[in-house]
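Omission of a single protein chain aside, the complex is shown with its protein chains in their original locations.
Here the chain labels run A, B and C in written order, and each chain numbers its own residues starting at 1.
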Amino acid sequence: MSSDVSEPRLDDEVAGLKELYRDFAAADLMPLWTQRDDLMPVAPRPTAVPAVWRWSQLYPLAQRAGELVPVGRGGERRAIALANPGIPGRPYTTATLWAAIQYLGPHEVAPSHRHTQTAFRFVLDGQGVWTNVDGDAVRMSRGDLLLTPGWSFHEHHNTTDSPMAWIDGLDIPLIDQLDAGFYEFGPTELSSCATPERSRSERLWGHPGLRPVLAPDRPSSPLVAYRWEHTDAALRDQLDCADEGLAFTVEPGHAAVRFTNPTTGRDALRTIRIEMHRVCGGVSTEPVRAVGSAVWQIFAGRGRLQVGETSFEVGTGDLFAVPSWTRFALTAADDLDAFRFSDEPVYEALGLDRVDGGAGR
Amino acid sequence: MSSDVSEPRLDDEVAGLKELYRDFAAADLMPLWTQRDDLMPVAPRPTAVPAVWRWSQLYPLAQRAGELVPVGRGGERRAIALANPGIPGRPYTTATLWAAIQYLGPHEVAPSHRHTQTAFRFVLDGQGVWTNVDGDAVRMSRGDLLLTPGWSFHEHHNTTDSPMAWIDGLDIPLIDQLDAGFYEFGPTELSSCATPERSRSERLWGHPGLRPVLAPDRPSSPLVAYRWEHTDAALRDQLDCADEGLAFTVEPGHAAVRFTNPTTGRDALRTIRIEMHRVCGGVSTEPVRAVGSAVWQIFAGRGRLQVGETSFEVGTGDLFAVPSWTRFALTAADDLDAFRFSDEPVYEALGLDRVDGGAGR
Amino acid sequence: MSSDVSEPRLDDEVAGLKELYRDFAAADLMPLWTQRDDLMPVAPRPTAVPAVWRWSQLYPLAQRAGELVPVGRGGERRAIALANPGIPGRPYTTATLWAAIQYLGPHEVAPSHRHTQTAFRFVLDGQGVWTNVDGDAVRMSRGDLLLTPGWSFHEHHNTTDSPMAWIDGLDIPLIDQLDAGFYEFGPTELSSCATPERSRSERLWGHPGLRPVLAPDRPSSPLVAYRWEHTDAALRDQLDCADEGLAFTVEPGHAAVRFTNPTTGRDALRTIRIEMHRVCGGVSTEPVRAVGSAVWQIFAGRGRLQVGETSFEVGTGDLFAVPSWTRFALTAADDLDAFRFSDEPVYEALGLDRVDGGAGR
Partner (left out) sequence: MSSDVSEPRLDDEVAGLKELYRDFAAADLMPLWTQRDDLMPVAPRPTAVPAVWRWSQLYPLAQRAGELVPVGRGGERRAIALANPGIPGRPYTTATLWAAIQYLGPHEVAPSHRHTQTAFRFVLDGQGVWTNVDGDAVRMSRGDLLLTPGWSFHEHHNTTDSPMAWIDGLDIPLIDQLDAGFYEFGPTELSSCATPERSRSERLWGHPGLRPVLAPDRPSSPLVAYRWEHTDAALRDQLDCADEGLAFTVEPGHAAVRFTNPTTGRDALRTIRIEMHRVCGGVSTEPVRAVGSAVWQIFAGRGRLQVGETSFEVGTGDLFAVPSWTRFALTAADDLDAFRFSDEPVYEALGLDRVDGGAGR
């Protein structure tokens, strides 16, 4: 036992132990007692580290990829993943989440495919790309969140003369570690060249509190586009209500909305939680640490983060990773909108969620 | 046993039986065998009958009540219930539902109270009255649905120089038969004289697919106003999508939306289902009968109903009752919008729902 | 309004009001303001009253029925209902529950039928009758609870030379008021003449915590026989554990178990809760009142009840009804086992449950 390691032993005992461990290895066995603390730590010790990726560095690299790397069948997407420096060799932004910048040049098409990995797109800036989700043409514009739930066919096409870039979020590391990934190529022809102002999903599901009488519940949201216009209004209204004394903000000066599945009221995606936060200038959020990890992108404004022992200055477009059980707080230099996604639904579904600190969460 | 009733019996036997039944009665007992078919029919035999109430008759009577009957503490509301002629002596529109026209004169106030009965208002026409729901001032306008979930304080005040009438729907008969009603008077002073364009509930919950991060699930909808503008758009969009080949209407030429609780995706109220239907001119709905009852009001347009053996011509404002397990179909003379509420959530919660016919329901 | 009723009115007003009320009646309308307090009381005012039925009176009457009334198709069952004296003309034991004594003579058969009404049998004493539930032959013995969930075919046959009596419990009043009853006669031939020690349901579902891997969830319990041997042991164990300091009894000296559906852990029946209580001699239960009603039968022992304003002495076999929101307490003269069934699952499913007092319920 580890507690006895420092005690003197007779040579015979040492030899016997060595031989035992050799025999364990030959039999595909490993003793618990030599690695108990590593396997079962007192609290999570994530391999992933707090990390930031600057938009000012990401976007030019994506542009260079746009010039050098074609997009098409096989590689499928011109997406460049944020690889956490604590997890060498794997393109994992955190233990469970994959984030990337995707870039599509003028009139380019990213071909149709589907996979059990759950995905979304979030648009920092620009417009002109459409994502067809199971044949439904969905416009992508500044501040919009677009979903491609697991196993729905999706493809992107840029109908303009300008390139466009956005953020992809997926649960690739989770699905990889769970050996649960399936993948299928779709048709090579675009399923739809339409460019409607509103997708079918918005027409059927985008009316607050109303659902088609015959529509059954769905595990993921049937509404696949959440427009900035609504998100912005919801945050503004929430802060206004708080000014009138209604306690629905996360904490004073900090509003947040969650993107939900209108058939259940729960998270829009099964394995990924997505939220938009608005923190008023000068406000610091209450430090919080939670089991599970998150990735954030500053949508607008500037601020300062504290993630574990590390602190960063961040501005519009910057992304950062918050590993499991790592204390996090954000101070807004001026009014700041921050897009956040996390793996919390996974932990809640398995009874593994735990939070320490934070404002009422 | 009933099967033996017609057989000759010896006088002694008859006398013995008479004495037995007398002794049963004296002991507060009743034999099953003499009333089995009445107690346990082959299919529901509702006491309530198909019935229609004409707006052209209702509104003038409500006006006369407005002149003759004050509104205030005690009687509480100038509401006149639709009493099903099949259920004598009780103001029940169906076995479980209570519907009424409520009328509020210029600058009148209906005082605050709360009850475990679940309630809503639906506005056929007019505006100028506010309902305060737990202190939140909610505007009432044409086509709007307003909720007052069980045990929320509510009061009405008319801020204009004109009277206004609307429809109340409650589960009074259900709660009455279940001996589950509690009631409490609120303060005599108005909780709020505010007349905001949007209620707090709409500001916090009226953004499609978005919810405040800290808000917990609620058994009834926290969104207490569903505006006609959204309902109308949802119906129009649903019919347009159907024209494009998407099968989300109830049946061809018949769209319908359900009012839901955004925290769960389920019915907005716990015991009452509420829907708006749009049937295109010339379309007849597929006949359907279901366990449970419904009340409809024609919001716009004209049509013809078949309810059981009875048929009615109906137009704007007319209300009608469809008892349990009574076949129902509607033919629209011209484009017709029909507001519907029913007790289906009760039957679904108890595993008692059953449907025969209808289009895909 | 009622608050103004005592004020003097001009004759014209009175005449106008009379005419208005006459016109209301002609139009199938009823004003709320004259009956608000009746329709929406401050707290439930059940029509049913606290009532007791003595086994010493019930059993002889059932015996006389056994001599005078044949059992067979049409009347179906020789069951005699406990009719609450507060609900005249209807065989309702409470607002939602129907209880009866059923009597089957030597070698008699009660024919097969099924209905949406949920039912159970509880055996005070005796044996020798089998209930076939969807063809599964289920022995009935002292202290056993047997289920016939809604829409399962069931028939009874007495294989002995002695009569047998037991208690039936159903939700007939609830289903009646909800217009939700369907009924079907089964084959006239017995589905099974088998008399096995254990039913199939017990063989498949009667092993604690174990379920057949392929068996899906069921809304009602697939285990249709709960044997006294297990119920007795569970109560004894619960009291023993309490003696050792584990707080799982209802209150000191008062153990209780609930009969549950092993596929869900919830009530064995969808609309009826069933429990067995053991109260040690000298113990008084904490007074409690709850929305919803209950019927009890003393299985063994003697005690004294307080139900609302009424108090009763009760002994083995006696049944009594506890209406909604009526305060109830029981004092055991000596060790007392009491079988209880109630409609609480109905109120819980609809969000209408409310309790006042009691020990930790």
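The criterion applied here is as follows: a residue touches a chain if its C-beta (ideal position, glycine included) is under 8 Å from a C-beta of that chain, and two chains touch if they have at least 3 such contacts.
Keep in mind that what you see is a predicted model, and the values were worked out from it rather than measured.
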item: Shown chains that the omitted chain touches within the full complex; value: A, C
item: Option from C:Leu82, C:Leu190 or C:Leu223 whose C-beta touches the chain left out; value: C:Leu223
item: Chain not shown: contacting residue from A:Pro106, A:Pro187 or A:Pro219; value: A:Pro219
item: Missing-chain contacts mapped onto chain A; value: 1-4, 13, 16-17, 20, 23-24, 27-36, 39-48, 51, 53, 57-58, 61, 64-65, 67-85, 91, 95-96, 100, 115-117, 150, 172, 175-184, 219-220, 270-271, 291-293, 323-325, 346-347, 349-352, 354
item: Absent chain, residues of chain C that touch it; value: 200, 203-215, 217, 221, 223, 226, 230-231, 233-234, 237-238, 240-241, 244, 246, 248-250, 255-265, 268, 275, 360-361
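In the analysis below, only the chains that are shown with their structure count from here on.
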Contact clusters after notional removal of chain B: A | C
item: Chain whose mean Cα position lies farthest from chain B; value: A
item: Centroid spacing, where centroids are CA-atom means, of chain A and chain C in whole angstrom; value: 52
item: Whole-Å gap between the CA centroids of chain B and chain C; value: 30
item: For chain B, residues contacting two or more additional chains; value: none
